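Before anything else, here's the structure in question.
The complex appears here without one of its protein chains, the remainder shown in place.
Letters A, B and C name the chains as they come in the text, with residue numbers starting at 1 for each one.
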Amino acid sequence: MVACPLQKGVAAAITQFVYQRGGTIKDYDQYVNTDSRRFFARMEWTRGGDASSQDNICRDFIAELVEPYDMEWQLHFPEHGARVAICVTRELAHLYDLLLRTISGQWNATIALIISNHPDLAPEAERFGIPYHYFPLNKANKREQEALQVDLLQQNKIDLVVLARYIQIVSEAFITPFENRIINIHHSMLPAFVGAKPYHQAHARGVKLIGATSHYVTVELDAGPIIAQDVLQVDHKKSPERLISMGRDLETKVLARAVGLHLNRRVWIDQGRSIIFD
Amino acid sequence: MVACPLQKGVAAAITQFVYQRGGTIKDYDQYVNTDSRRFFARMEWTRGGDASSQDNICRDFIAELVEPYDMEWQLHFPEHGARVAICVTRELAHLYDLLLRTISGQWNATIALIISNHPDLAPEAERFGIPYHYFPLNKANKREQEALQVDLLQQNKIDLVVLARYIQIVSEAFITPFENRIINIHHSMLPAFVGAKPYHQAHARGVKLIGATSHYVTVELDAGPIIAQDVLQVDHKKSPERLISMGRDLETKVLARAVGLHLNRRVWIDQGRSIIFD
Amino acid sequence: MVACPLQKGVAAAITQFVYQRGGTIKDYDQYVNTDSRRFFARMEWTRGGDASSQDNICRDFIAELVEPYDMEWQLHFPEHGARVAICVTRELAHLYDLLLRTISGQWNATIALIISNHPDLAPEAERFGIPYHYFPLNKANKREQEALQVDLLQQNKIDLVVLARYIQIVSEAFITPFENRIINIHHSMLPAFVGAKPYHQAHARGVKLIGATSHYVTVELDAGPIIAQDVLQVDHKKSPERLISMGRDLETKVLARAVGLHLNRRVWIDQGRSIIFD
Partner (left out) sequence: MVACPLQKGVAAAITQFVYQRGGTIKDYDQYVNTDSRRFFARMEWTRGGDASSQDNICRDFIAELVEPYDMEWQLHFPEHGARVAICVTRELAHLYDLLLRTISGQWNATIALIISNHPDLAPEAERFGIPYHYFPLNKANKREQEALQVDLLQQNKIDLVVLARYIQIVSEAFITPFENRIINIHHSMLPAFVGAKPYHQAHARGVKLIGATSHYVTVELDAGPIIAQDVLQVDHKKSPERLISMGRDLETKVLARAVGLHLNRRVWIDQGRSIIFD
């Protein structure tokens, strides 16, 4: 994926980069913001007979594209599956859904470890042979525990952190090293119902829709770039318990969509807004 | 439609009321709130050979049902189509949609008059032969103009007032005589984006859904019982102008749904929440 | 759940059955088909202090309700969680989703065994400690293998059979003993695209929606009562592979919804149509 000022020949140069090496483009998508006159593109290709090392491809990519066109860029090779960490509290559904998608090969990714502020889900981690790191958290130890968590994530070369109903507000020290690489699921339509117990609020107000939002985590609470959102129609017959259950399914689906878009390198962040190449 | 404490034989009594008069039930729906132990039912029937006057039916209904079972109730006869007033500013789409549905007989209702704080749509009213009342509004004259509007509505025996993108906050003096009989369309998912320019806010935040909410108007702004809500998926490519256009279609649809539910007597308000018999 | 001719006092009698035993109704829903004048109700209650045996409750239920009102009926006690068998071929996603929902206690059910015509998923069954029965199938042995499968299901007192992308057409001998207790997921909007490769068909026709349908299995192929259906918007950019992946998520969701409705006893079959108490 690349972003650069809109300029003559840039799309041609990108696709040509593949063709002159004998590669085949599997997917190409671009977006031109005609206000800011910036150009954004995502390209996915197979290399064909090109046996260059990854380092050489990167070097050429920089020389032929990044520098001449003043690009911001990301280059990913399928040989490196993403290493994912999942932070949970006690909710199992989101974790299972993420496990399934990695185990079954839907995503080119490995769940390298699980972090939790509760011990409850350790047996599930064991069932799947995934290291489970229990960090009891309270106000007094939060700062030092988060420092340990960041160490753990960095030592394990984690590419993506997923907060899968992790009932903790993570602080700036945790967020900064993983900018645009921490994905959260919020159990409502942001920007509404910021805060707690949205399903009870929804029931009391008689709302006809419940929603879920998955977004990158930024220091400002629940204000990061939105990756995916969806809603369900509900009615007055649904108790708060049923809304919670329906909401759980919706959250799982929206989180999977957001994580999948990220892992398939379909999300680009431009000035706090997400561009989704879907 | 009736509401009463849950008690032995009430559903039977209601349906029996029809059968013993030789009528045929076309539609029957009920809801039991098992928390408050209250019973709610909606029944629609054809009278068959019963030639009783409406007054006699009402009297029997009260004697046999309302009093024995301590009911709140509404009884409607199809001979009385609803008389609707529409308040507009300059937006045409919502008005047309409402006109179509009455003209084509989708609803058992007549649009008796149009009120506006702008003269722009007067020619459209004329095209359909509907009286158009222009009330210029400013801070100084608002109180007296609203008094005149309420007089106009009452003299015309208006059953339902629809605020179809009426860009005015109506005051308590206007609302109180028409409790649960004023329907508004709000161009966002309530309870989010309370206030102005939601589509611009949505674009700036990169939200993936836009919404619309139709609700009864209460003195507290945008906080009345919700009748209908819906959303549309959008993406980063949509300019604020396209969001406005897509939003207009969504608003029209949601408003029509809410007004239709009201006119077909499918909405009951219970402690600030709407029960929709759909 | 009960179904009976519409008659005086039946709703009252049902709710009274609970109240006179000191129970509390958690959920009550009914539907009156005013064409056939039949009454359908679903009630969920907690017993309170009532210490009667299940046999006594059944006996009273029959004496006080079933016989006087000529009811068809089902009575379920939460002490008996449903015993579910899942038939799979090679697809993992649907299986995992069903496993999660039983393991996490979302459903009052146990997955008692897995049947497959392929050995591939045996290690996953082992991971969860669930017996995996591999039945190689071909034209010559199908009749006898199905007989063995039916034996296995009956010996294990299976209440519900879920065909979770089981790529086999089951025959009448398999279906008959489990009438309205076999749920299938079909990877399209029935009644369209009956048959194979719907996502490739969809791509070639340029359709804008893909769908999934979950239904009870009847002897007529893909024609049983529909329990749940849903669709996704797609566009020309989606390759058949992406449609398959999106379709898999949709199927999983629709199948879970159907199985959940069945297990929570929210589905009643009336003359080949499903009535969903939701």
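Please note the rule applied: a contact is a pair of C-beta atoms (placed from the backbone, for glycine too) under 8 Å apart; a residue touches a chain by one contact, two chains touch by 3 or more.
Computed from a predicted structure; not experimentally measured.
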| item | value |
| --- | --- |
| Hidden partner chain, residues of chain A it touches | 6, 8-12, 15-16, 24-28, 30, 32, 34, 233 |
| Hidden partner interface residues of chain B, rising order | 27, 29, 92-93, 96-97, 99-100, 103-104, 106, 127-128, 237, 239, 245, 249, 253, 256, 278 |
| Contact set of chain C toward the excluded chain (per top definition) | 31, 189-193, 201, 204-209, 211, 225-231, 235-237, 272-276, 278 |
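The definition used in the following text is that only the chains that are shown with their structure count from here on.
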| item | value |
| --- | --- |
| Most remote chain, CA-based centroid, reference being chain B | A |
| Cα-centroid distance, chain A relative to chain C, in whole angstrom | 34 |
| Distance from chain C to chain B - Cα centre to Cα centre, in angstrom | 38 |
| For chain B, residues contacting two or more additional chains | none |
